[in-house]
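Sharing a structure here in structure tokens format.
A single protein chain has been omitted; all remaining protein chains appear in their positions.
Labels run A and B following the written order; every chain starts at residue 1.
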Amino acid sequence: MSEDTMIGAVMVIGGGISGMQAALDIADSGFFVYLVEKTGAIGGAMPQYNKVFPTNDCSMCIIAPKLVECGRHANISIMTLSEVIDISGRAGDFHVRVSEQPRYVDINKCIACGQCSAQCPKSVDDSFNSYIAKRKAIFIKYPQAVPLKYQIDPAACLRLKDPDSCGICADICPPGAIDFDHQPQKHEIQVGAVVMALGFQTFDPGKAKVWGYGVYPNVITSLQFERYLAPNGPTDGVLARPSDGKPVKKIAFLQCIGSRDKNHCNNEYCSAVCCMYAIKEAVMVKEANPELDVSIFYIDMRTPGKEFDRYYERARSEYGVKFIRSRIHGVEPKGGKGDLRLHYSSVQGKQVEEIVDLVVLSVGLETPDSMVKLAEKIGIHMTPDRFASISAFMPVHTSKKGIFTCGAFNGPRDIPQSVIGGSAAAASAVALLTSVRNTRTRPIAPPAERDVRLQSPKIGVFICHCGTNIAGVIDVSEVAAFAATLPQVVHVERNLFTCAQDTQDLMIQQIKNLGLNRIVVAACTPRTHEPLFRKTLKSAGINEYLFEMANIRNQNAWVHSQDPEAATRKAKDLIRMAVVKVTSLTALKPLRIPITPSALIIGGGVTGMTAALNLAKQGYQIHLLEKTSQLGGNALHLFQTWNGEHVPRYLMGLQEEVNNTPNIEISYNTTVTAVTGHVGDFTTTIRSGTSRKRTIQHGVAIITTGAKRYIPEEYEYGKIPKVVASIEFDKLHMHNETRVANGKSFVFIQCVGSRNQERPYCSKSCCTHSIQSAIKLKKEVPSRQIYILYREIRTYGQRERIYSQARELGIIFINYELHGPPKISREDTGVLVEVWDHVLHRPLEIKADMVILASATLASPEAVELANLFKLPLNADGFFQEAHAKLRPVEFNVDGVFVAGLAHYPKPLEESISQALAAAAKAGRLLARKEIALEPNTALVDPVLCDGCGLCIDTCPYRAISLVEYLDEAGTPLKTVAIDQVLCKGCGICQGTCPKRGVTIAGFTYDQIEAQIDAALMDALPTEVTP
Amino acid sequence: MSPEPKIIAFCCNWCSYAAADLAGILRLQYPGSIRIIRVMCSGMVHPEMVLHALDKGADGVMIIGCHPGECHYLTGNEMALARAEVIADTLEDLGYASERFQLTWVSSAEPERLVEAFRTMSGRLMLLRSEQQTSYAKKN
Partner (left out) sequence: MKPKLSFEWLHACSGCEIALLNYGEPLLALLNRVEIVHFPLLMDHKYTRPEREDLPLSLPEADIGLVSGGVAHQEHLTVLHEMRRQCRTLIALGTCATHGGIPAMRNQWSTADTLQTVLAAGDTEPGPMLDEPSLFLDRVYSVDEKVPVEVSLPGCPPQPELIAAIIEALLNKDTVPPANKSVCETCPTLRKGKGQTTIRRFLDNADYDRDQPVSRMRCLLEQGLLCMGPVTAGGCGGKDTPLCLRARVPCRGCYGPVRPGGNQLLDMKNALASNGIDHRSIVDRKSLLRFSGAHGLIQPAGKRR
């Protein structure tokens, strides 16, 4: 279709974390987004979780800023209670029909006061709390919901069933927002692209009777367990037996409920997340109750992700969680008091009986029927496991051009994979619609800023209850009364959740109505929420830096929960400290610098090429560096993806496309030697081969330097020619070399160099790789004997199918443990492999014609140098450490630099490609802004105090300070220092050095710090020792 | 006399301040008389700020930065370390017990270590106070 008829808007279906990420990345890249959510509020599954692995972050707390960002984005229109019925048209110009269910509450009137819900007489089971608590017929999904508007459940509401009954809510609603006459609506929306982030549902274990779910009250699902543990859950985080409320002493987690199971359901695949979430839940409960006995019953512990194996190991060794390799097939009651009996055979083959008082079913993920139907209607191909059918080479593209897909709808996956998928889908949609960028967006122009320099401070203090997190410990009303007595404070307000969208709107109103010119929020921590509140100030037309937070939750209510009086005293001090600081803050203007519209991509493997192509399609200039003389990287050694797609053919096409894209400039045999500058304006020096160095200007950088393979030192590798590494074997296999062609017995050994003391991580793709090779060998000559010696088979997600297939073909899997690895020796013309068989309980001798070692993936040794140049962190294994394992998986704390592919962590091709697209989305989102605002909290020289002694100059780690001579009015030469505002990072080392207070960091001046000290000590007693 | 020593703790935004947040998430408990002042880097704190706090009635002052080699700004914690001796000398010169100041390293992932440092400092100041009370009583 001709490009000028494309529509510069995108529809994202599904408001979970993946959909939200896609929506934000697309909207910030210059497109209008319709975010369609079938429930009453966005957020998806994350708000239900207590904490997330492996960082143990509070789930709600890390997702809240994203919720609000979506809620207030000028170019995201959230459509709740809405479902897509049909999509017609084609890429660039789709026609989407959306049906919206009535909310019965006018979203423009509702102030979320909650009186309706308090008075509503009808209670029903609450799906958000996984049915372990009740909610009213009129309700909000969860307290921080976006939009924070009540909704009526028509299935529960008495009035909607019978027009003559109830109606209390309508009578008492202060703004009169209730409207029982709401009708379903149909919307027809034109968009250029669609992103399907349809999400998942958890398996319902009640369908099969064997686990006793729904029969025995002490059998619960992992999601219910999550709600029991959540401090904002129905039990305030207290765990008790559902049957009698008695304390729990012994818990059993049963893995693979509704996963890897053809008997009780049709979910053959592995759900990929349950092992980690079960460990997390076990750790959380052990942390709170160390005396608890917690066991996890599993088939394979599948913890292949970054830092997952370490988490698993800590759970075992530090927290004392027991791991028992056994699948439990049934749960029976024991006695009449709620105890449960589990029966299993141990690794030693003994029959064991365990009595526990709580069974947690680690339920798997599946695609809801309604989503499958929608996909069918739109014409999207699905896999036999009922997930969107995608190519590993195009991991966010559906079978229909212009319709992209991400999140668990693409197959079971965890939060980072979903976030990466959301960004990747965004990158793909943006690349498709680049020619119509900024045609449908509303300009995001904040209102003009009020000049408050000549106004005396009028401070508004907003005190957050954080539900009961703060108000449950601190006497908030006393604190509020105290705050009102502080100088310059003209308004004090308490909020249930200050970060909630409606409170933000209210804050804007108060700033405008009362003429507030400085704001203090007493709530959680500025590290997560300061950006949110600053945006609110901006929207209200005052400078965003006239803001200070008092950390009365994380650093007060939570750490002094056992001493509420001290906590209340401290809250007052913290607010007083914030008030004195905000009083002396001044408006700051970020320095705006233009962005160089180009990207430097370091590493010309598939990841680098994918990112390069996407950004090139987005219209940017790309410098692609490759350290060898050939593009392709590690993929040059790959033959097929896990689902059998041919890699060399794909790679050739990719190379050709990269070579033929005019705005990609490739430099071979090239390394980076120096990096200066910062986001938007980097200058990188490179050296190609033996030629001279040259410099490249670029706005962003993506690190895709890949990884290298481990050269085994064990298993007689290099000594016995019939012992080969898997990549070598692939080549021999492809050429049907005689060792392979004549081979009758093959032994694969897994985890060679991975998951040991030196490298306690999983290389993630080797299990799949070995099984694929084994299947091919077996299919070629069915009489071949093939053994796979493994520690845990980690064919996560839909890869499980090839594991099943391998077993059906008669490939023999033998488990070994780290302390008893197989032994290899030469025998006649072959190799003798000795291994302890755990099933037969005796040593096993295998005469092999070939032994194939699944060797580890190692961090690239060049990462260290590159990390130094760009000031990036590496993890203990030498891989680049992203900014946040969950929500910022391709970013660094250094702005403008991104990572993707094996440089981040070992992963299969499809995940590298997905991550490459995600990095391109982030880079593109930045470049689309055209200019960048630098953090204005930098060093300022006080001309009255600085005299150019220059003692600060050499202390600056960024060389941002220089000595300047000037002439005074009498012509006398004088000295002072000057700060390069672009180089300055605001560390304040100069401030700590200066003997005369001549240089300070904006927002942390000597006076401000001293004022905070004074405020903190106002009630302190004099220090003189008195008897 | 207040039962718990009042402590001003300058916490680096990138490590100890984050650890203090994490301590909250983990519900670790520490004395309620500690007041954290967030700074961007331990290298930002001028020794005069430490003196100012003591002059204004703080029982103790802590500067808590990133572990050596882990400074977000490359060398800020080295500066803090270099200045710590200067601060201790100056306190003694001015008649303050140098135990009233403490420089500590805590990473963003070490809430337990932070809380331990808080408790240790609080205990040390309690001890100092009781020693001084004893010596005062002896003199009179």
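Here is the rule we go by: a contact is a pair of C-beta atoms (placed from the backbone, for glycine too) under 8 Å apart; a residue touches a chain by one contact, two chains touch by 3 or more.
This structure is a prediction, so every number in the text was calculated from the model and none was measured.
In the complete assembly, the contact with the undisplayed chain comes from A:D947, out of A:E449, A:D505, A:D563 or A:D947. For the chain left out of this panel, the touching residue among A:S130, A:T568, A:T596 or A:T993 is A:T993. Taking the complete complex into account, B:R83 is the one of B:K6, B:R35, B:K56 or B:R83 that touches the chain left out. What chain A contributes to its contact with the hidden chain is residues 945-951, 953-955, 963, 970, 972-975, 989, 992-997, 1023-1025. Listed for chain B, the residues touching the missing chain in the whole complex are 46-48, 51, 79, 82-83, 85-86, 89-90, 92-97, 132.
Everything that follows uses one rule, which is that only the chains that are shown with their structure count from here on.
Distance between chain centres (mean CA atoms), chain A to chain B: 34 Å.
Across the complex, chain A meets chain B through its residues 56-58, 287, 524-527, 551, 553-563, 566-567, 569-570, 573-574, 577, 871, 893, 937, 955, 957-958, 985-989, 991-994, 997, 1001, 1004, 1006, 1009-1010, 1012-1014, 1016-1017, 1020-1023, 1025-1027. Across the interface of their complex, chain A is touched by residues 1-2, 4, 6, 8, 13, 17-18, 20-33, 35-41, 43-49, 52-54, 56-59, 72-76, 79-80, 83, 115, 129, 132-133, 136-137, 140 of chain B.
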